[in-house]
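Pasting a structure below so you can have a look.
A single protein chain has been removed from this complex, and every other one stays in its place.
And then subunit A:
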């Protein structure tokens, strides 16, 4: 009798399972990030633990900051991304263009504890990354580069070099290489003469540049001997070193930015996304990113929980902060589109 009843119960459960699964799938949402080592770290630190804790399924997609993809979704009224990881300049540009929802911080956490600049109208920072200079010391013999801006020095360091195929970071570094103090770059870049000066400096290395678009490319280009040095995100070089490479990172004049969450306008899963963000910003969760990639969490409470052996690898460590440029979202929000057009036009000729 008991066995029979058990069997009935099992059948009932089996029949009900698809229904349960269906109920859960109503909650699932799509999160888009930068791919490669960074998204792997996010998956292990946040996505998988969250699904385990709540049963909410996260579908993943990836991008390289192409705002037009979001614009296409929003303009056609078919937003299929619900949460997107981006950087300050893209966040601010998209916010101005109405592509991202304005955030309700009360649904996320205590903003008083955030790093300065991590909290924008439409976006807020999850971790600090840095654009640094990476090279392979077995191939680059002689004098070692001392600053990220040394990428502009083709006399001391001849050969091909890698740069990201966007104006941001490159224009700032061009000015530093041309003698502008690192804390004055945005003042200079706001003027027409300053922009001309930066492009003129870029002209001097144009024929030596191999352009990269995805964060996973710089370590590959170094490993393949395609370039002698390249700008790269620090976490990607650190990750390559963890996997057996021996690249050197140059920190002075690093360009610091935030990885930030934005919600594309018209997302239909806003409540589910806010629940996830609330979980994300609990200090013990936010700090977990450092277990997988060398990016610094954005709240003081989370930073206190980071293990001391990891601290020196983070962009915010005092010894790495020499001459650090902090990417200015307001500048890129105002000038980004026109500089982007000028940059692409410059590339084409």
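What to note about this one:
Here, contacts are C-beta pairs under 8 Å (C-beta built on N, C-alpha and C of every residue); 3 or more make two chains touch, one makes a residue touch a chain; residues count from 1.
We take it that contacts and distances are computed from a predicted model.
Of the names listed as "Cytochrome P450", "Putative spermidine/putrescine transport system permease protein", "RNA polymerase sigma-70 factor, ECF subfamily" or "Molybdopterin-dependent oxidoreductase", the one that matches the UniProt record for the absent chain is "Putative spermidine/putrescine transport system permease protein". In the complete assembly, the contact with the undisplayed chain comes from A:225, out of A:55, A:181 or A:225. For the chain missing from the display, the contacting residue among A:141, A:155, A:192 or A:246 is A:192, taking the whole complex into account. For the chain left out of this panel, the touching residue among A:78, A:106, A:243 or A:345 is A:345. Where subunit A meets the omitted chain, the residues involved are 66, 68, 71-72, 75, 96-98, 158-160, 192, 199, 210-211, 224-226, 265, 334-335, 337-338, 341-342, 344-349.
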